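A single protein chain has been omitted; all remaining protein chains appear in their positions.
After this line comes chain A, so read on.
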Amino acid sequence: MTQSEAPLVVGGHTLASRLIVGTGRYDTMQQMRDSLDASGADCVTVAVRRERLYERGGQNILDFIDLDRYTLLPNTAGCYTAADAIRAAKLGREILRTLGNPGADWVKLEVLGDSKTLLPDPTETVTACRALADDGFQVLCYTSDCPVTAQRLKAAGAASVMPAGSPIGSGQGLLNPNNLQIILEYLKNDDPDYPVIIDAGVGTASDVAQAFELGGDAVLLNTAIAHARDPIQMARAMKHAAIAGRDAYLAGRIPKRLYGTASSPSEGVISTRPYGSEA
């Protein structure tokens, strides 16, 4: 019997798709819209930025996202202090509240510590996570693959901890699957439904499949689709990889063995074994 499962719940949100995709770095808004569609995602991330009040003429992303279809997940990308991240989170909440989008009560918290690697600042992230959780936010927390920081964030009230596979936008895939496995084990110990989302670093579909095979509950990615040669086709690949990886995880992989084990029966075979191989 195929193992069926309940949909993923993160904070107060139920997600039909386990793929969360970003909306940045596309060549055009139309390409973004079509890629989101092809990915099958029902949750998409957005950033909060100053409106270009005096040099307008551009398009607004909200004209290209169906707010009845997608739950928006506003992020605090680009913030380097807890104080700035908290401000960005509150501004994002206000926009989503007035839009009537269910994403108003959650945030993807990202507090960076280094502009070259885009690695997170762990102390500022923990501080912001606690403050936002206390303020009623469901905090989905971007972090490194450090198991200790992941535990601190869960203790600080994160609705989901989101360890990076590798640096944001690097496309290096999962550099330390052992750490991710330890994070999954620690955070889900006695709390198996606690959602752990692999965020950042995905380069191609096999990285997504691997994240799910390790036991990740969801994958969040952006650049791997937006900067693929054909973003729409890559979005479709990511959708299938997520389904394949999750199914493989639920189905349970076979253990790795040093030696081969034949798939065909040995009985009745017409065979000679010239080098003295034993049955």
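Odds and ends about this structure:
Everything that follows uses one rule, which is that a contact is a pair of C-beta atoms (placed from the backbone, for glycine too) under 8 Å apart; a residue touches a chain by one contact, two chains touch by 3 or more; residues count from 1.
Going forward, contacts and distances are computed from a predicted model.
Note on the omitted subunit: UniProt lists it as "Bifunctional sulfur carrier protein/thiazole synthase protein", one of the names in "Bifunctional sulfur carrier protein/thiazole synthase protein", "4Fe-4S binding domain protein", "2-oxoacid:ferredoxin oxidoreductase subunit gamma" or "Phosphate transport system permease protein". Touch with the chain that is not drawn comes from one residue among A:A77, A:A159, A:A218 or A:M238, which is A:A77.
With the whole complex as reference, residues 22-26, 32, 45-51, 53-54, 56, 60-62, 72, 74-75, 77, 87, 90-92, 94-95, 98-99, 168-169, 200, 220-223 of chain A touch the missing chain.
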